[in-house]
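Only one protein chain is missing from this complex, and each of the others stays in its spot.
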Amino acid sequence: MFIVYHLIVFYLASHFIWYLFRENEFWKRVSVALVLIMFFLRLFLIK
Amino acid sequence: MKCLKDRLISGLLLLLSLALCFFSTQKFREQHKKETLFPSEGLASREMLSSYFPGLIDTPGDTEVYIYGGQNPGGNILILGGAHPNEPAGYVTAVILIENIQVSQGKIIVIPRANNSGFTHSEPQEGNLRGYSLETPGGKRFFRFGSRLTNPIHQWPDPTLYINPSGQKLSGQESRNLNRCYPGKPKGHLTEKIAFAIMEIIKKEKIDLAIDLHEAAPEYPVVNAIVFHENSAELASYSLMELQQIGFEFRLELSPNNLRGLSHREWGDHAQVMAILLETANPSQGRLKGKSSLSLIIEGKDRNYSKAAKFGLLFVPFDSEGIPVKLRVARHLAAIKILLSSFNELNPEKRIEVNHMPSSSQVKLKGIGQFLCPPYRK
Partner (left out) sequence: MSEAAIFLFMIATFALLAMVLKLPIGVSLVFSALAGSLLGGEGAALHHLVEGSFGYFDTILIIVTAMIFMKVLQESGILDTVTALLLKSFYRRKVALLLTVMALVMFPGMITGSSTTAVLSTGALVAPVLMKMGLSRVKTGALIAMGAILGMIAPPVNILVMIMGGGVDMPYVGFTFPLLIIVIPLAVSTSLWLGYKNIKIIEYNQMKEVLPESFFKNYGFRLYLPLIIVIGLLLGQSLMPGIIPDIGIPAIFLLGSFLGIFCGKPLNILKTTQKAIEESMPILCILVGVGMFIQIMTLTGARGWIVTSFLSFPPLLLYLGIATSMPLFGAVSAFGSASILGVPFILAMIDKNAILTSSALSAVAGLGDLMPPTALAGIFAAQVVGEANYFRVLRFCLMPALFELVIGMAVLLFAPLLDKLI
């Protein structure tokens, strides 16, 4: 299950990055960047 | 066509996100660094928990087991600290024992960081400090202030509903609470494996009396308490009287039969040992706690708690003097000492003799640091 959830986090994080480059509105992009911090930290098994 | 400037902004935001991630990493990583402990001369051997249950080898749940005595047969005692790493008095009491005691008869086994993984992170939204320093004669020693639960990077995801090895339904995150996972499962998740390994120690070392050191928030009803399994009813009530004589008030609580997965219940049920859990009052883990600070952790002072005590909301007296960690450690030490002497009275054929155990009155008087080794000793 741990690996499955790691893959889920990876899948979503990649989509967040894609969305970050698709979106034009500045504050929406800031939102994505903020959410991404958590996904990176979990992806790299730091927090 | 999407203009270059937009791409640039997105790129910069991505970099910013990575940078923030990078800058917070150091603090999170630091918390994985184990503080060195300096066992006393009396140490017979230092094992790893995994030597009792190989399923823990190379996992973050593996932790040191300190064994004292064993040369002259007698009673076998297990003392567990750090089952909940956000309860400093339990951990520090175990460390004080490790760094001081000698056992001339019987055997004492101390596990200071029972949930080793829990020490490696802090609970979200609790705003806790990373740790606290205690002043020893030779300088400061740092101790981590961890989380009640196993680190999610070691055990994740939580189930929706956690059904513990004893069949009790609990909220999912309790699957990372060591003191809900007994008697554990050899093929379960990390926390259940740790619980299983502790059961293995109890069985393989033929433990007679097992003591689990905890703390609880002052607004929690089971505080300043001795929780006992019915196996140890006589021991507990006998000890209570002795403790009252030397000025420590304790509540005596029989381990409830329908509250499964806790040490005082399952140790007694599954290994037939005398199981005891000790609770002191720790304002730094409570819901009313004020600003997170060293004084909150070490001196145990908190305005909110003094106020709540005035309104009769707490289960312990709490004034502006607070409940310092040295007092809580002293309580634990007093209780352990008297539990051991009561054990000797009740089981003269299985005596346990401990020397150099710091007395509660000395700890209260001189502070904890006096009984810890300075940070530089080998």
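A few comments on the model shown:
So that you can tell them apart, the chains are marked A and B in the order they are listed, and the count of residues begins at 1 in each.
In this section, a residue touches a chain if its C-beta (ideal position, glycine included) is under 8 Å from a C-beta of that chain, and two chains touch if they have at least 3 such contacts.
Keep in mind it's a predicted model, so treat the numbers as computed, not measured.
The chain that is not drawn here is touched, among residues B:Pro186, B:Gly290 or B:Pro375, by B:Gly290. Although one chain is not displayed, its contacts with chain A can still be listed: residues 1, 4-5, 8-9, 11-12, 15-16, 18-19, 22-23, 27-28, 30-32, 34-35, 37-38, 41-42, 47. The chain not displayed touches chain B at residues 20-21, 23-24, 27-28, 122, 124-127, 152, 157-161, 163, 168-174, 219-222, 258-260, 287-292, 302, 304, 307-308, 311, 313.
One rule holds for everything that comes next: only the chains that are shown with their structure count from here on.
Averaging C-alpha coordinates per chain places the centre of chain A 35 Å away from that of chain B.
Contacts from chain B toward chain A in the complex involve residues 6-7, 9-11, 13-14, 16-18, 20-21, 24-25, 28-29, 121, 153, 155-157.
On chain A, the positions that touch chain B within their shared complex are 1-2, 5, 17, 20-21, 23-24, 26, 29-30, 32-34, 36-37, 40-42, 44-47.
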